[in-house]
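Every protein chain but one is kept in place in this view of the complex.
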């Protein structure tokens, strides 16, 4: 049985407000036995990784995977259990999305926007924090185009995000 | 001296209003001796390719290049001079942008949005039609994030688009 | 601390002689707490995954990761803990290699050859079974080009392969 994964995407710059949410989501997801996937670098990626890896008695299925743009594992943040260098630059954004069962956006600029667009195009459920600045706020509650019946799900708190994620996994029959 | 290129991005579905603009831009760019780059498929990509290839006494530097998602040249529309299959799926959107000196958006859904995000992240000038529905309209005149001083340039007609494109090429000292 | 990984590459067709070695190597590596990376499909990839996942009281650090060519996790064999669809086709061979600390070849045709070439170009230690047919035999003991001082290390048994792999990890100061 494949392990459940949630991709956490957002700003690579260090923004305390976003990092706080990302770290808390990392902790909550890891405590629930869910592996997190990120782009493996800093900012929201680093904070989510730190949160997940900090969980006491972390379940076996709660690992931290970083899908890196460059060719070296050293490029990854220090909290990764698995650093996966791709060597394909930001085209790796496609892989961050494809490796995730659900994509969770926390703020974000152009890189995050490309990931939300890919997630939509590849039919991945997208959950987006609307109580912060960035593309997760701008797109939360909206459709990216008319090819899907659903919308990007907007959430305003970490608890709400976990409820939504748990509901989606129930629907996916994992 | 490398030949000037403009990437034309937009809906892959056939939308007459968008196709009309794309075809006209293909004609105008080709007449000006500029090569067009597209994702090589249908809709805006096909219309732009058709327009460019239809120019009478087409200048030598006005070719039509399609950067395809799959592994076969057969996947490209019939107007391509060069079909470049990448085999990397929609990750090829990164290459459409990187191969273009300027990116021109005509409408567009999630795929186009990913290309506009990449164009922004890779510091490419982005010109967007604001008189049509889709992401070219939503993002025209706006910034995608704060990492650039400029904005996506919105235009409302083919003539205006050509003036903007010519101005940018003058600035690029081509 | 990042978890140790060994990439296992070889024929995607089912060849009993190769599968037997791959499955045994999967078992031995997993028992030693090493995560295996493969292309996620069948043949040597499937057998290695089966072997690793079959280990009784498998150590926490002995997971099975498949780096898939397509866009769906369903494409992966049933023994994967983590299916990572890349959507970039056989260009994913680069990632299989980059995600691995050491690359181990068991037979193999053109796909395996591309992976051995990438592993060499990216300075990864390559261990190759010489007691079977295929590119692992042809290249074992040889250099691919003059850019490296070392050679591909040839081995003739699973026990020898484990000794070599353990020695390399000792040198890498993991």
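Annotations for the structure displayed:
Note that the chains are named A, B and C in the order they appear, and that numbering of residues resets to 1 at the start of each chain.
Methods note: a residue touches a chain if its C-beta (ideal position, glycine included) is under 8 Å from a C-beta of that chain, and two chains touch if they have at least 3 such contacts.
All figures in this text were calculated on a predicted structure; none of them were measured in a lab.
Among B:3, B:32 or B:55, only B:3 touches the chain that is left out of the view. Of the listed residues A:3, A:18, A:48 or A:91, the one in contact with the hidden chain in the full complex is A:91.
One of C:91, C:106 or C:128 touches the chain omitted from the figure, and that residue is C:91.
Against the chain not shown here, chain C presents residues 88-91, 94, 109-111, 113-114, 117-118, 120-121, 134, 144-147. In the full complex, chain A touches the omitted chain through residues 71, 87-91. For chain B, the residues touching the chain absent from view are 2-3, 5, 35, 60, 63, 65, 67, 71, 73, 76, 80-88, 91, 94-95, 98-99, 122.
We adopt the following convention: only the chains that are shown with their structure count from here on.
When every chain is represented by the mean of its C-alpha atoms, the one lying closest to the mean of all protein C-alpha atoms is A.
Centroids of chain B and chain C (each the mean of its C-alpha atoms) stand 41 Å apart.
Averaging C-alpha coordinates per chain places the centre of chain A 28 Å away from that of chain C.
Averaged C-alpha coordinates put the centre of chain A at 30 Å from the centre of chain B.
Listed for chain B are residues 88-91, each touching two or more other chains.
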